[in-house]
Each structure stands twice: as structure tokens, then as C-alpha cells.
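A selection of the complex's chains, in situ.
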Amino acid sequence: MDAPSKPGSTFTPANPDFAKRVRASFARQGVMAHIGAELSLVEAGRVQIRLPYSERLSQQHGFFHGGITTTIADSACGYSGFTLMPADASVLTIEYKVNFLAPADGELLVANGHVVKPGRNIIVCHADVMVRKGASERICATMTETIMVMPGLEEKT
Amino acid sequence: MDAPSKPGSTFTPANPDFAKRVRASFARQGVMAHIGAELSLVEAGRVQIRLPYSERLSQQHGFFHGGITTTIADSACGYSGFTLMPADASVLTIEYKVNFLAPADGELLVANGHVVKPGRNIIVCHADVMVRKGASERICATMTETIMVMPGLEEKT
Amino acid sequence: MDAPSKPGSTFTPANPDFAKRVRASFARQGVMAHIGAELSLVEAGRVQIRLPYSERLSQQHGFFHGGITTTIADSACGYSGFTLMPADASVLTIEYKVNFLAPADGELLVANGHVVKPGRNIIVCHADVMVRKGASERICATMTETIMVMPGLEEKT
């Protein structure tokens, strides 16, 4: 790769069934149903997750809790990397870093994850999380995540 | 401060009612009840949060989702800093970084947050998250968090 | 701000003399001369620093040391934020995070820093560092940095 990947970059997935695999894995994440998150986009190197507001997701001022914002950003990053992995590999999150840019005050969060740097062993991903309130939308968090490709740990579909 | 704070460090809180304030704020975090987290310790500069396992908190392999591990570590860090703030201030999370050291495979998570560096404007905190499985306990995640003291934004108690 | 800032975003600097201030401050950073770094671009919200290779900057395999890559990325981020600050303020780096995406193997590093989220107290910046080797150029590191605006700490020019 000669330049950083942007959300519009084109990747060639190793597994043509990547979208089916991501959807099946997402469905096994019990926490996604528990918080009410939906997988709204799966493309090669790119995943979007949406989360409507509920008081059950709030911090002390009534906004989305930062950990919940992180939870959907984490899955958006991890699955964006997972789309590029071979069929017999699994994803392991090594670490991530989140900056909170504005209060997550609104009725919907949208996390857009994409691959910044693909790799055989290590994949670096990025996610921006937008918060929608009425007609306005603004960024509330930005994440950089490092994931590891775990060969021989096929997830069942 | 001439040395990094350790969990055993002694801090002098600016507000003698800090524990009551933290408990009231924690109770307003809707997400803590929704995931089943309990505030198990509040001391000056130090907060512990515990979270029993449930399938509703899982990632695709059945372990605690990394975002949920992060959610309790975030609150443990933020509230450890909040214990040292004046009565008319509120806490704002600027950013955090999490390294995942082992799968969060077990029946209980325990997040221990403490203040590393107090400050009038900026406080840096650290949390280790332990996972218990039967008789064993091991670290599964470690977080560094930066919070900001927001004066004049008193939280109601 | 309703969307994350991109390198091409337009910012309105609080101090029309921002470029002169950045150049004077850069000239006071003794380390920049010591490693041979040059300030190659200063715009509102955007700074570029270039660094030719020397064996005196190497790690054990002969590439640029990661700490040196970080040093120019740090200054590129910090000064991109400094361009937007009022004339009586100084910049303080709170924290940063760097991912190394490829070996810094080449004859020139180019760090492009820009403001992601301006603010009165806290500014979040981003830098990508490219490494040039012959006719090729690729990203080798990416940084997110949080800086603080320190009012009343005017830097001399």
C-alpha cells in the first residue's frame, strides 16, 4: 500500500463470502442485541453500525455513555478488518484508542469503520462515530484500532 | 507530585462528600444498570466496579465484549478522578486507550481505577480489568484515560 | 463543527500572524535543528515538517527510529493546533498515540499534521507520516494527538 486507505478505497477480499460471515458473527455478539445496535453496511474494508438512543445506554448527563460509543466503534473497526481476512481466520482486538470530540447528545449514533492498513498478521482500522440530533449530525468520537489475524480459528457461519 | 501514584497512594479529596457524589452519579448512568455493573469501592482517588457475566454482554466467541470491558474501565477511571474534584465540578472524558491482554473469559470482571496524576484541569487515570474464572483471576485489559475537570458544572446529588 | 475536519478544511485563525509565530517557535525547538527537520508548510490548521534521512536518526535496522518519526509528527500536530490559537496562548501536549504502519525505510520523512477538532481549551490533531524511497512514497505512521490551549502563556516571537 502506497498511501493511507480512505473510506472510499477499494480492497480485494480474500473470502468472497465476507459479508455473510460478518453478519453471522455480528448476530453472535449478544451485546449488540442487548444495546439495540444494527449492522447497516458491510463492504470490503468498511462496516457501519447504527445505534438508536435509549436511557439504558446513558451516562450521568443522559448522553450515550462513552463505553457504548466505543462498543459500536470497536465492532465497526474489527468487522471492517474481518471483511478482508481469509475464511479460516478469526479477529482478535489488540488495542484501541478513542478521542471524544463532542458530547454524544442525540437520538442516533452511526459508527463508520474502515481499514487503514491491511496486513497478513496485523490490520489497523479507524472509525468515526457521528451523533444525529434532529437535522444535525456531528462527529463525537474517533477511534484507531489494531487487530490481529488469527489463522486456524474459523468462526462458524 | 514527585512520583507516579500507585493504587495505595493517599489523596486528599477537595470535597469530603466525594463518595456520596460518586454513588449518586453512578446511579444516574443508565448503562450501568442495563449491563448489571455494581460500584464496589469508592475511595479518594480509587474506584472499583464489578460486572457479572451474561450472554447479553458477549462478543462472537461468548466472552465479554471488549466494549463492555471498556465501559466499566471508563467509569472506574472517570470516577476515581471525580473523587478528587471540587463539589462544583463535573468530569469530562477526553480520551482513553485500552490494551487487551487476554480473552475476557470468565464469570466476573473487576475494574480497578485509580488516579495516576491529579491536576486542577487535567487528571490522568489508569485502570486494570481482571477476569475471574473459577478460582483463577487474571488481567484481561489495561486502560489509560485522560479526563478534564469542568468547573461550574455541578452534578445534582 | 458538524463534521470531522479533513486536511482540506478551512479554519479561521484567531491570530493573523499565526505563521510567523509558528516559525519562530519552531526555530526555538533545538531538537529540530539537531535532527535536521524543516518546517515546509504552515497554513491555518495545517503544518508540514520534512526530515531527510541520516544514520544518526536510525534504529537498529538502519531505518528512521520510531521516536524520531514521532518527534516530527508531534511538532506537526502541535503546531497545526497552534495556528488556531489566540496570540496570548501557548500549546501544551497532553498525550498522543502512534501506530506504525510500515518500516520507515527511505531517504525522507514527511509529516502532515492537521486539526481534527478545534476547541477553546482542547484541540485534537492528526498526523500521517509518509516515507519516500526513490520514486515511491508510502505511509509509515499515523498519530492522534490531544493538545491544550494555555492562555496567558504567550510565546515570545
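Per-chain residue numbering starts at 1, and chain names A, B and C are given in the order in which the chains are listed.
Operating definition for what follows: a residue touches a chain if its C-beta (ideal position, glycine included) is under 8 Å from a C-beta of that chain, and two chains touch if they have at least 3 such contacts.
If you're wondering where the values come from, they're calculated on a predicted model, not measured in any experiment.
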- prompt: Of the full homomeric complex, 3 copies appear; what's the total?
  reply: 4
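Everything that follows uses one rule, which is that only the chains that are shown with their structure count from here on.
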- prompt: chain B and chain A are one sequence twice: same or different residues at the contact, by the over-half rule?
  reply: same
Message: For the identical-sequence pair chain B and chain C, what's the CA-based rotation angle in degrees, nearest 5?
response: 180
Message: Please tell me the distance, in whole Å, between the geometric centres of chain A and chain C computed from their C-alpha atoms.
response: 28
Field: Cα-centroid distance, chain B relative to chain C, in whole angstrom
entry: 32
- prompt: Taking each chain's centre as the mean of its CA atoms, how far is chain A from chain B in angstrom?
  reply: 23
- request: Give me the residues of chain A that touch two or more other chains.
  value: 97, 99
- prompt: In the complex formed with chain C, which residues of chain A make contact?
  reply: 1-4, 97, 99, 101-102, 116-117, 124, 128, 136-139, 142, 144, 146
Query: In their shared complex, at which residues does chain B touch chain A?
result: 25-26, 28-31, 33-35, 54-61, 65-68, 70-75, 90, 92-100, 155
- request: Enumerate the contact residues on chain C facing chain B in the complex.
  value: 94-95, 97, 121-122, 146, 148
